[in-house]
Every structure is written in structure tokens, then in C-alpha cells.
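Here the complex is missing one protein chain, while the rest keep their positions.
Let's turn to subunit A:
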């Protein structure tokens, strides 16, 4: 009766102390943030500029994790992008054409001449002049199929070859499409992450959502438009054979070719082959540099396969022009002077130094494998966030004081105990939020305020129960004991049901709703802990000291 083992007491206080210690850095938010930034910079090898002093503003042995502030509190930009995975199918299937062409040309004796037909974007249609032998062509092209590079679809091959009258139809298999989607999204995710890192902002969130979506949140950035510029919607680099040059954008380019404008020459259009020789994906490095005339340029290097393809092509096509195409515009179309074997080259154009630097960054970070469609864009100004924090803080304090006073008026000494527990409770919420690196949003603050209101519920249940037990004329110790024992079932049932709804909110919600679910869920856990362990321990300690004959709750 009313006894708590020493080890349990130690454990309860230790948990409280640990939680409060973890919450402590949040009380000195700006100082700790400066310290964290400075420490991170020092670790990267920077020094000077007052970094050391900033790092010394908070002792290193103290915990320094902070509650992340959400976009709605800190300001910044939020984008939800959908990766246009279908883009890749087209590039994949179109890139097969040179290979198929070379293969079928060798069999000209049996299948006759071949011709690429206009078709849907995700298939190749090839007309064979001797349709009676199309079976042979089909067989040959099937030989090009490779197994899908994914565990889920082991054994499946990447292309489907069919015949349609006298035409051969090549499409990607479903398994290959799935595997491609997966790769495309992963790649897009990685490239976006690298581009944002190049700019160096604080704690960006770049997350995959669902099958083909990417959520990007960057605090402290001016606007969503700015963020989109950094990500670049479709920065694709290709090196393609040039067929002709002209000034008519609407001329018929011929099947398998396309007409693209020149980047810096007004009114000039190039006809190029749609299937590139090498793509930007095969670049391993790009640096801003200068050409022999000392004009800004970008030098680059291919990986071995890229270098081989590039080398072969330049060896076979000396004297003909080829185009460097960036985002559907021809950056330059130099004539191949010699066989370029080393796999490195230089892009010259009418760049300024800044442009060449940006282009190098863009190339180095890699081209996005597919276009992005932005489904959601949000920009929150920092001052609005600051106002929200300020308002939230004041509301929290007022709510807190209100509840404290009210509890004391209602339950006297016991109310005071509940208040101590409530203070510990709020501390624990912040400690937990910092520990798991959760993000605090505006609805999250509402969750905390709501928790302040509801946290006392468990204590109220107990106190009311003790009151009732006291009426049945038992001794105070027995009444307290029974109060806790009998209220427990109601406390647990009530909180578990609320916790279920918090969990569902967390699972299906997104963004701010999820932030709210986190604080609500954590608040339920900490309030149950403080009510059935902390308040009880305080009551027991008080009881042991005073040994009151009667108590009033």
C-alpha cells in the first residue's frame, strides 16, 4: 500500500530528468542553433569568421538536438512533384533504334529494307519490305532483349516484340516499365537532393511519396519558384548527330528526327536525330573552364561506356557536325575535327562566366531523368512563420497558466502535484520531439496546447476517484491507493482510444496534419506516464513525509 520500490523511484526520476535535459536546448533555441551550425561548419574544415565563438556558445557535452520547425513556422517553400516516368519509356525505346537498325541491315537479304514508321511515343514501329520473312526479323530483335534488372521481376525480359501486318512493333515490357519507374524516381530523388545540397540550405526535406511523387521542403528559401529553378524542371543533356541546319521550325524533320532551336542564335534551327549518341547520364564530371580563345566554356568527361560510344562516333563521323543539346535547345553544334578518344570534351557557346559555372553545376548534378509536374506549391514567408510562433507561444503560456491556476483552485495541494506533473509533461513532449527529430508545425503547437488541456484528465480521473473513496470512510492511504487502482482502467481505455485516432492521423495524414498527430500522440504517452507514475510518486513522497490523518482532495 502506497509503497514504491526505490529502484522504481530512481527510474521515474531518471526518465523525467533525461526528458527534461533533452528538452533544454529548445529553451535556448537560437544559441543552440548557432552552435550546431558552427560545429557542423568546423567539422567540414572551415574556420574563422567567429565560428569558434559560436560553437562555444553551447557546451559540447550538452544535448544539442532541437525540435525542427516546420515550414509554416520558419518560412520556406514546399513542392510536391510528380515524376513523369513515361518520359523515360520514350527515351529508352527510341535509343534502341540504332541497335535494331544495324542488326536488321545485316539481314537485308532475307527481310529486305527496313523503315522506321511514325508511332506512339513509347514504341518503335519498323516496316519491313519483305513481310513474308518478318518472323526472322522478330526473332533477331528478340535476341536483343535483356533480363529486367530487378529482383521482383526476375526472369522477365525488358522488351516485347510483336508484329502488326508488315510492321515490327517493339515496346517495353510491363516488368521493365515498373523497374524503370523505380529507377527513374530514385534517380530524380538523388539528383534533386544533390542540386539542393549544392545551394547549401538548412535541413531540406526531400522525400519520396507513393510510387512516383517527391516531396521537397526547403526552409528559409524565398519562394517555390526559386526552388523550382534550382531543381530545374527538365535539364537534359544529350549529344546528337546533326542532319541539317535551317531557319524553318516547322519543316518536316523526317521520321526519327526532330527540329530544335539554337540556344543563342536567333532563328536558327537544327534537325537532329532523336536517338542521341551519348546522354548526360554518362557524364562523370563537368567543370567551368575556358576555351583556346579564353572564352568561358564547360569541360566534361564521360564514363567508360560513354567515352567508347563518343569515341566510336567521332571516329566514324569526322567532318560532320554534332549537337550538344540542353533542355531541348542546341547549345552548340561543332564540326567533329578529329577522333575524340579520351572521353573528355569541352562545350563552348556564348556563355558568361556565371552561365558556364551554372551549367557545370547542372551537368555535374546530373540531368533529371524525366520531367517533373508540380502538383502542389506552397511558399510561406518567414515573417508569417515568426508571427505564428509568437502567437503560438503566447497562447501556450496563457493556456498553461490558466490550467495551472484552475487545477490549484480545484484540488489544492493535489492540484499542485498535478501541476508539477503537467510542467514535466510539457518538458517531456519537447524532449521527445527533439530526440526523434520530429518537426513542429502550427497544428503541432495546437496539439501541444490541446495536450495541456487534456493532460490533466488522467489526474482529474484519479483525484475524483480519491474523493469518492474518501467518502466511503476509508483511511487516506487506502483512499489514495484505491483511487489510483480504480481509475487506471478508465485512464488507459480513454487514452488508448485517443491514441488510436492519433496513429491513424499519422498514418494517412500528410504535412501539417502529421505534425499535429505526432504532438498529440506523444502528448498522450507522456501524460499517461506523468499521471500514473510521476504524480503518484509525488503524492506518495508527500504522504510519507506528512503522514496526514485526513486529506482533502
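The definition used in the following text is that a residue touches a chain if its C-beta (ideal position, glycine included) is under 8 Å from a C-beta of that chain, and two chains touch if they have at least 3 such contacts; residues count from 1.
Just so it is clear, contacts and distances are computed from a predicted model.
One chain of the complex is hidden; its UniProt record names it "Protein-export membrane protein SecF", one of "ABC transporter permease", "Glutamyl-tRNA(Gln) amidotransferase subunit A", "Protein-export membrane protein SecF" or "Non-heme iron oxygenase ferredoxin subunit". Of the listed residues A:83, A:179 or A:442, the one in contact with the hidden chain in the full complex is A:442. Of the listed positions A:20, A:41 or A:490, the one in contact with the omitted chain in the full complex is A:490.
For the chain left out of this panel, the touching residue among A:399, A:435, A:477 or A:525 is A:399. In the full complex, subunit A touches the hidden chain at residues 4, 8, 12, 72, 80, 82, 223-225, 228, 373-381, 383-384, 387-388, 390-392, 394-395, 398-399, 402-403, 406-407, 409-412, 442-443, 445-446, 449-450, 452-454, 456-457, 460-461, 464, 467-468, 484-486, 488-490, 492-498, 500-502, 504-505, 508-513, 516-517, 520, 532-533, 536-537, 552.
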